[in-house]
Every structure is written in structure tokens, then in C-alpha cells.
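A short worksheet on the structure shown next.
In this view, the complex is presented without one of its protein chains, the others remaining in place.
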Amino acid sequence: MRARTRTSRRVVVLATVATMGTGLLAGCADDGGDKASDGSSSGGGKGKTTITMGLFGTMGFKEAGLYAEYEKLNPNIKIAENVIERNENYYPALVNHLTTNSGLQDVQAVEVANIAEVVATQGAKLQDLSKVSGVEKGNWLDWKWSQATTKDSKTVGLGTDVGPMALCYRTDLFQQAGLPTDPAEVGKLWAGDWNKFISVGEQYKKKAPKGTFFMDSPGGLLNAVLSSEKEKFYDSSGEVIYKSNPAVKAAFDLTAKAAEQGLVQAQTQFQPAWDTTIANSKFATVACPPWMLGTLKGKSKPESLGKWAVAVAPKSGNWGGSFLAVPSSGKNVKEAEKLVAWLTAPEQQAKLFKVQGSFPSTPSAYTMPEVTGAKNEMTGDLNIGTIFAEAAKAAPVQVIGPKDQIIQQGLTDNGVILVTKGKSPEEAWKTATKTIDNNLDK
Amino acid sequence: MATHDTAAPPAKEGGAAPGRPPAGPTGAERRRARLSRRWQRDMRWSPYAFVSPFFLLFLAFGLFPLIYTGWASLHQVEMTAPTDMHWVGLRNYTRIFDDDFFWNAAKNTLTIGIISTVPQLLMAMGLAHILNYKLRASTFYRVAMLAPYATSIAAASLVFVLLFGRDYGMINWALDFVGIGPIDWQSDKWPSQIAVSTIVIWRWTGYNALIYLAAMQAIPQDLYESAALDGASRWKQFIHVTLPSLRPTILFTVVVSTIGATQVFGEPLLFDANKGASGGSEHQFQTLGLYLYEQGWVNQHLGRASAIAWTMFLILIVVGIVNYVISRRLRASS
Partner (left out) sequence: MTTTTSMTPPSSPPDTTVKKPGRMRRPKSARAGGQMHAGPIAYVILALFTIGSLFPLVWTAIAASRDNNRLAQTPPPFWFGGNLLDNLDIAWNDANLGEAFFNTTIVAGTSAATVVFLSTIAGFAFAKLKFRGRGAMMLIVIGTMMVPPQLSVIPLYMMVAKLEWTDQLQAVILPSLVSAFGVFFMRQYLIQALPDEIIEAARVDGASSWRVVWHVVFPAARPAMAVLGMLMFVQTWNDFLWPFLVLSQTGNPTVQVAVAGLGRGYTPDQSLIMAGALLGTLPLLLVFAIFGKQIVGGIMQGAVKG
């Protein structure tokens, strides 16, 4: 018994020591961390300034070698990045950090779905980047620039990429269904009207290869139609009009119709199940910004290489893209501004396109060889750069609002997807609007 | 620390100490009186000393958030400006009565809670019973069953999403062999709730089995022997000896699992991560924890979310009280 208490006492003592020890260690680690960041921000130590970037999954500056290049040009700068794969995780944390002015990186990325809200509610906490030397409004697409500009004309984010939308289609499946395969001819089939696109789908279905669908998902179709509208969920005065805007209802009904006719798969984009339908060549078309080709490639079997082509969409629109912002409370505001200006300059955007498929938001890049000569493994010899450049220029200046994402998510995930599962379009609309209204209601 | 404690008092009261040895019986008495005074003080205050660290930490890191959310629940306040509050009184609470999504989530929490807790504890009980036999490699089984517990909810959910895939998931693939058609584990109500519950069950069954096993091994053997002498079958022994002896343990696991079940949120969130936090197209597996998360984090309505949190809290307390009263009645009657 006595021996036993002794052992146990030793255990407890050990535990206590461990507690204090680890506590001390924790202290040390913190100090270490502090010193490192202090050293970097004050320019002490080795004389290098570390600029930290807060990004979500799809930016790819590092992968494109842009940090290395900038560090070479500016030997006193080091760039460290902080990446969260999913914007759904990244954005709420960013808002939290902005409202408390803490935990912010020197540069923070903002997705286009969130930019309106950031501009409206956090504008005061971000630097006006239009005043940074070398930044010229004229470099960017008009709509891209204005999306990140507050009412008092402060530009709080510089555009990185945009997602000019075309339509990607499988030439082999189109051929089997008796449709043309040449991009120009395909584009003509549905030029100017999404209803024509549905008619092509009906044609496709009559002779469709077994087990295939015309389009990948109802969400993809709805998104494509909506992004080609000037106004969708908000009007220019900032009012929510999604329920009364005939364009939204028309887009919804068109998608529901396609779903009822079995033209679209019963899938939600970017889910693992949707991925497998790419691998198994289950659909013939997908709304397609340049980055979608990367997605297709990542999920396809090797034999699908070169079987895709890109045609102009019935109406052009934009899907995706991001901005870089500089929080005013950062430690390296000036250096961060310089870096952002450099990263978003046309030359760098063109390089990013070549490596990452992120399409430039600066039209002057559209004549650079990286864009004009762009080809993609999925589309073989097809010259895709010019198609996307046309789409980018033709995209409407769309009114965006703070809760666009919530509304669109409601229309898609609590709306049109239900039609593919046997609900009537009316029921689906009701479920969607009920969900959205509840989510918008403060 | 222990040595400190005993060494300290004489030093403190050292002024009197040197005169002690020759002082004789009266001195000893005085000392005893002083000791007993100290002893009384110790008896009286030490309990507070023991619980105070917890409560101090609670004051610092638990109470402020509680009060803040309580205060926020009476306001209209958005995450984009958490200090900018507009008083709305009890509106955030009264609206819950008409909030179909809340009641839907409450129902789902209840059903998912039942689907995940009941089979989990029953299986754990059965497993514990089997593990209580003499077995080869018994440690191996025990460790293997505990392994899921070490897995994070995120990692577990990631894998189960793939396993539960409708078209090509391994579970449907296996079901196909027994002639069960493909099940849409994400969009059909009951399958999705079963799938979400499976993640919970997977992570916790082994742990509960070990707890039951421990309790079973603490049951005195003679209880079984006398039952056997009375001619009770193995099953009867289980019912009449094992279960009653396990009652306190069962109660503990039920309480902990119930509280856990009401707060389930990571599993349903990650089970359909691309649909945000709505818990499926028709909110078919949205739990209260997830609804709260959706209102607070995704929709950024801090005030509403706070009211939901407090309502959940109040419901739990009511459930707890009812539970307590019932179990008390049962105990009194038996």
C-alpha cells in the first residue's frame, strides 16, 4: 500500500511538473513567436520585413512563383501566406477579425461573393488602394473596379482575377447526339438566348448517349443564367428585389423546366458525387469560367483529355474572382499596399492565368501572349484565351449586394435541386423563398 | 506543495513557538485549541478554495460570453458590427414560436439524438458483455474500438461523406450485393439522419463499451453465483444482476450522451459542406446546433442566434429537471 501511494505521488508530482513545464514552454513559444513577428515588422533582425497574406483556397500566387519573384525584386521583403481552403471558413473569421481589428494579416483576400458586404460594412477599416502609386483605375474592367469601391469612392480592394463565363461541352457526346462540334457553330445554336440553350438540350436528349445528361447540375445552369443579368437580387439603390425581379423568376423557371425534362443531373456542384460524374463522362455541358477547365482536369480520367471544347455562352456573365485588401491596422501597411499593387498588375495577372487558370481582370493583359496563346489540355488545340477575353468584356456591369451568396444558395440548394428530386417548381420556389427570407431576416 | 503546507504554520506563528516545550500541559492545550481553530477554519473554507479555480476561470471565460449572448439576444445585432445593437426586447424569442426552421431543427435534434444515442449505448452494452468473456487478444479489440474516438469530427465526416456517396459510395456498393437499391444518403430524410448518426455512433460506441465493461467487471462474482444457484439462465442473470448493477453507469452515459446529442453540429455541418449550414436541401438533417451556427456564422445574425442558443439552453434545463423528477420518482417507487 505504501509503495503504491509513493508511485502515485510521483505520478502526481510528475503531472504537476508537466503542467508547469508545458506552461513555461508555452510561454517560451509565445515569446518566440512575438520576437519573430516583432523583428519582422520593425525591420530589425536581418533587416527583412515579412508581409503576411491571408488567403482562401483558390488564389495561387505562391504556386505561380509570384512571391519568389517579388522577393527577388525586393530583397528586404519576405512573404508568408496563411491559406484556408474553403471560403466558408475563411470569410466569417475575416469579418470577426475586421470588427475587432485583431488577428488580421497584412493583406486579406475577399471573394466576389463577399465584396459587397465588406465594402458596405468594413470599408472604414481598409486602406484606399486607388491612391497607391502605380494603381490606375483604367487598368481594370470597369465593373471589377466599381465592385470594390465604396459610396464615397474609396477603393478598398484591387481585383485579382475574374471568371468570364463560357460554355464547355464534350465534342464526342455532341457528335453522338448529332449536334455540331465546332465552337463557332455550337455558339450560334444558342446565341443570345438561354431558351435556345434549353432547346439544344432537348435536341441532345433525343439522341443522347445512354446514361448522359445535357448539363451538369441545376445549380450550374441557374448560376449561369443569373450571372448574365444586369440586376439579380438587389436593385441599384440596395433594396433586395430577388422575389419581385422577373429575371430571377425567369431564370428559376427555366432551370426548373430543364430539371423537369431531365436535362440536368440531380447533382450539387463540387460535391464528391458531382466529381464522379465528371470522371465518368456523365454530362455534355457545363457553364465554364477558365478555372472550371482546371476542375474538369482534376477530376477526369486521362482519356477525356482533349475531348472538351469551349463555346460562347448565350449571354456572357461572370462567375467568381477575388480582390486583395489591406487592413489599415496592419503592421506593414505601406509595404503591403505596394505588394498588392504589384500582384494585381496586368503582367502578374497574365502569369497567374498561365499557371493557375485565374483569368485577368485587367483588359491590357488580354493581348499578352500568356492569354492570346492560351491552350488547355482539356480542349486540345482550341485557342481559349480569346473566347474568355470576349466574354469578360461582354459581361454586364452587374449590381451586387451583401447577401447575394445566401440568396443564390437558397435558390440553388433549397430550390432548383428539389425539382430534380421530384418536387414541383412551385413547391421548390416556395421552399427556396421561405429559406431565404428567414436567412435574410435580422 | 504538501511539505510547504505543513512547514509553513510553525514558521508563521513562530513567535509563540520557542516557549512551547517547557510550557507543560497548558501550552499543549493552547496549541491544540489553536490547531483546532485552524482546523475549523480549514474545514470551513477549503471547499471554497477547491472549487474557486474552476469558478474563477468560469467567470473569466464562461460568464462573459453567456451574459453577452444573453444581452445580444434582446437586440438586433449583426456579426459585421457586434457592438452596434438595436433593442428589440423579446422579439428574438417570440419569433421562435413561428419559426418553422427552429422547430424542424428541434425535431431533427431529437430524432438524430435518439438514432445516435440508443443504438450506440445498446451496442456498447452488448460489446461490453462480449468483451467480458475470456478472450484471446482482448486488448487488441479494446484498442481497435477506441481508435475512432481519437479521430477528429472533421476527419471522420470527410471519410463518411465519401463512404455514403449515392452513386459510387462504398456503402451503397455493399448494399447492392444484398439487393438493396442505391440509397440517397444525403437528400432523403431518414437515410441522411441515419448517416449523420452513424458518424456519432462510430466515434463513441467503443468508448462507452469500455465504460460499461469496467462497470461490469466491478460487479461481485458471488451475485452471479447465487443467481446461477437459483437456476437463472444467462439472459436472466444479465437482466437481473448485470443491468441493475450498471444503473448508475448507464445514467451517467445517458446524461453525457444526451447533452452531447443536443449539441451535435459538426457532423451534420460537414456531412453536406457544399450546402452551407442548412443541413440538406430541405433542412432534413439540420440540428439546433447547426441552425444556431447558420444564423450566427453564415447569416451573421448574432441577436437571433443568441436567442436560439438561450432557448436551447432553457429547453435542456427543463428536460434536465423533468429527467431528474422522473428518475427520483422511479427510485422512490422501487
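We just call them A and B in the order they show up, numbering each chain from 1.
Please note the rule applied: a residue touches a chain if its C-beta (ideal position, glycine included) is under 8 Å from a C-beta of that chain, and two chains touch if they have at least 3 such contacts.
Values in this document were obtained by computation on a predicted structure and should not be read as measured data.
Student: Using the document's definition of touch, tell me which of B:Ala147, B:Ile180, B:Leu243 or B:Val325 contacts the absent chain.
Tutor: B:Ala147
Student: Can you say which of B:Glu29, B:Asp42 or B:Asp100 touches the chain missing from this structure?
Tutor: Here the residue in touch with the unshown chain is B:Asp42.
Student: Which of these, A:Gln105, A:Ser227 or A:Gln267, touches the one chain of the complex that we don't see?
Tutor: Final answer for the missing-chain contact: A:Gln105.
Student: In the complete complex, the non-displayed chain touches which residues of chain B?
Tutor: Given the touch definition above, chain B has residues 1-2, 5-6, 35, 39, 42-44, 46-51, 53-55, 57-58, 60-62, 64-66, 68-69, 72, 79, 82, 123, 126-127, 130-156, 158-160, 162-163, 165, 167-170, 173, 202, 205-207, 210-211, 213-221, 224, 246-249, 251-252, 256, 259, 262-263, 265, 288-289, 292-293, 296-297, 302, 305-306, 309, 312-313, 316-317, 320 touching the missing chain.
Student: Applying the definition given at the start, please give the residues of chain A touching the unseen chain.
Tutor: 3-9, 11-12, 15-16, 18-19, 22-23, 25-26, 29-30, 33-34, 37, 52, 54, 56-58, 60, 63, 80-85, 89, 93, 96-97, 100-103, 105, 270, 272, 275-276, 278-280, 291-292, 294-295, 297-302, 356-357
Everything below uses one rule, namely that only the chains that are shown with their structure count from here on.
Student: In the complex formed with chain A, which residues of chain B make contact?
Tutor: Touching chain A from chain B are residues 1, 76, 78-83, 99-101, 161-162, 165-168, 184, 186-187, 272-276, 278, 281-283, 294-295, 297-301, 303-304.
Student: If you look only at chain A, which of its residues touch chain B in the complex?
Tutor: These residues of chain A touch chain B: 16, 86, 88, 92, 95-96, 99, 117, 121-122, 268-273, 276-277, 406, 409, 413-414, 417-418, 421, 431, 434-435, 438-442.
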